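On to chain A.
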Amino acid sequence: MPTRRSVLLSSIGVLAAPGLAFAQPRAREVRVGMAQDALTLDPANHRNRETETIIRNMMDGVLTRDADMRIVPEIAESFRQVDAKTWEFRVRQGIRFHSGDALTAADIKFTFDRLVKDGAMGGQTSPRKGLLGPLEDTVMADDRTVRMVLSDPWPILPAMLPFQEVVNRRQVERVGQEGMQTRPDGCGPFKLAEWRRGEAVIMERFAEYYGGSTEIPVAGPAQIDRAIFRVMPENSARIAALLAGEVDIISELPASAMRQVEASRNAQVMKVNGTRTFFVSLNNAKAPFNDVRVRRALNHALDKAAIISRILAGTATPLRGVMSPDAFAFNPDIPEYAHDLARARALLAEAGVAQGTEMVIDTTAALKEIAEAIAALLSRTGLRVRAQIWEGAVLGPMWQNAERRRERDMFLTSWGNGALDPSDIMVPVLRTGGRGNSAGFSNAEVDRLLDAAETEADQGRRADMYKRAQAIVTEQAPWIFLWLPQDIYGVARRVQNWRPQADSRINLHRVRLA
Partner candidate 1 sequence: MSGALLQVRGLRTVFPTRRGPVAAADGVDLEIAAGEALGVVGESGSGKSVTFLSVLGLLRPPGRIEAGEILFDGRDLRRLPRGALRALRGRQMALAMQDALSALNPAFTIGQQLIETLQAHGLAKDARAQAAAALTRVGIPAAAERLDDYPHQFSGGMRQRAMIAISLAARPRLLVADEPTTALDVTLRAQVLDLLDDLREQDGLALALITHDLAVVAERCPRVMVMYAGQVVETGPTTEVVASPRHPYTRGLLESLPRLEDPDRPLHPIPGQVPDLARLDGGCRFRNRCAMAQPACMGPTPLVDLGQGRASRCLRAVEVTP
Partner candidate 2 sequence: MSATIAEDAPVSPLRLGLDRFAGNRTALVAAALIMLFILAALAAPLIAPHDPADADLFRRLQPPAWQEGGDWAFPLGCDSLGRDMLSRLLYGARVSLMVAALVIGIAAVIGTLAGLAAGYLRGWTDTLISRLVDTLLGFPYLVFAIGLMAMMGPGLHNIVLVLIYKEWVFSCRVVRGETLAAREQDYVEAARALGCGTRHIMLREILPNVLSPVLVVATFRMAYVIIMEASLSFLGLGVQPPTPSWGSMVSDGREHLVDAWWVSTLPGLAILALVLSINLASQGLRDAFDPRLHQA
């Protein structure tokens, strides 16, 4: 039960009716509390994390990742890299779609053509085209093998495939593009029972499921009868549902609610290192941020440890640079900008930044508390820093356009690295002209290293290049480096054989109930 000290509730003097929680009859069913409903059930037609999580339980991909983020074959039995620009996949036999149709190499070719070719979706192009980079064509070598041909080398292709689910080409013919939005026919562990718009996606166990990836233990059909992804946008309501036993798993559990969930009888907290790097992007083109001493001073000024311990309750790993410790080619020997207020003031004075200079941290409402904490801590240097809340639809595009961000100072944001590979984060965010390069950082050496690494086949040499690039970035400090937060989940104690994954997928295939 929630701690006795919740004075508000007892002070209301609520009549002490025993908590007669209406125990709904519990079929073997797991409910997940989501912040948002799926936008569509057509895997090729969205760019949304919640939609991805929901669809992934009904549809499998050519490859998948295990709980430790290792890339393993799923629909493909095996895969190999033929040359720098070609990959080959052998299709597992005996896989059936929910409609009963057999899955063949033709379905895989159809799926990736539909994703990559322009106008392939009833005259419109799939919004996911960008996720597959230089993939040009998918060829059927024979009825059991498929080859993906790229326009130029792209080492992280396998890392991007787990997010592309295979569709049944006959289903598209049957229901058409519009029908695909609401009537999916996947080959995943669950099949769609009902989609109550805006409320819940209800899935039933697919008995004839081929079992999924053999490299992840306990292959075979799902072990629960139903999986329900329930939409509850408000954090407090989602937590309340977990505590009241109405949902079994909730994502995005605020750090402040961890103690309450841990203390509860029927739920516990589970954490996993996330893949999203948080940073305060400094407008390198605008004085005083064009002076590296100022950027370093700000890194020294911010007491990251205080925020991590007090606000995030220790659920984040402080970062010295851009990469996550779990990622490929992480450089552990980068020097740290230790919290040193005196040094920060000295550097600011040296750079000629007057006391009381006004600076603004732009961010969205979701990060308001963190932004205000950072502003307060940075203000200890004598600068007057404040946070400004913007609407997401306005802020992101504004900071991606050099002209529109000319007047801005700082931007608290983050960048996901689901592939845990520098190419998926350093290129868009730190290479000159990268679409996520809100800081406007431009360093010839870093650009050279990143471009070379893109096409370098030897993983060892590729890793060295990325490590040298990370060292330069940290030394130039285009950002205030923050942390890598853990993804925090509230999980009912009765849920077993499930733990959160870094790529924030909630895969209920192998879940069991106590």
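Just so we're on the same page, contacts are C-beta pairs under 8 Å (C-beta built on N, C-alpha and C of every residue); 3 or more make two chains touch, one makes a residue touch a chain; residues count from 1.
Regarding selection, all candidates are chains of the complex that A comes from, given by their letters.
Just so we're clear, the structure is a prediction, and the values are computed from it rather than from any experiment.
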Touch assignment for chain A within the complex, options 1 or 2: 2
Residues on chain A engaged by candidate 2 in the complex (per definition of touch): 2-3, 5-9, 235-236, 254, 256-257, 259-260, 306-307, 310-311, 364-366, 368-369, 371-373, 375-377, 386-391, 393-394
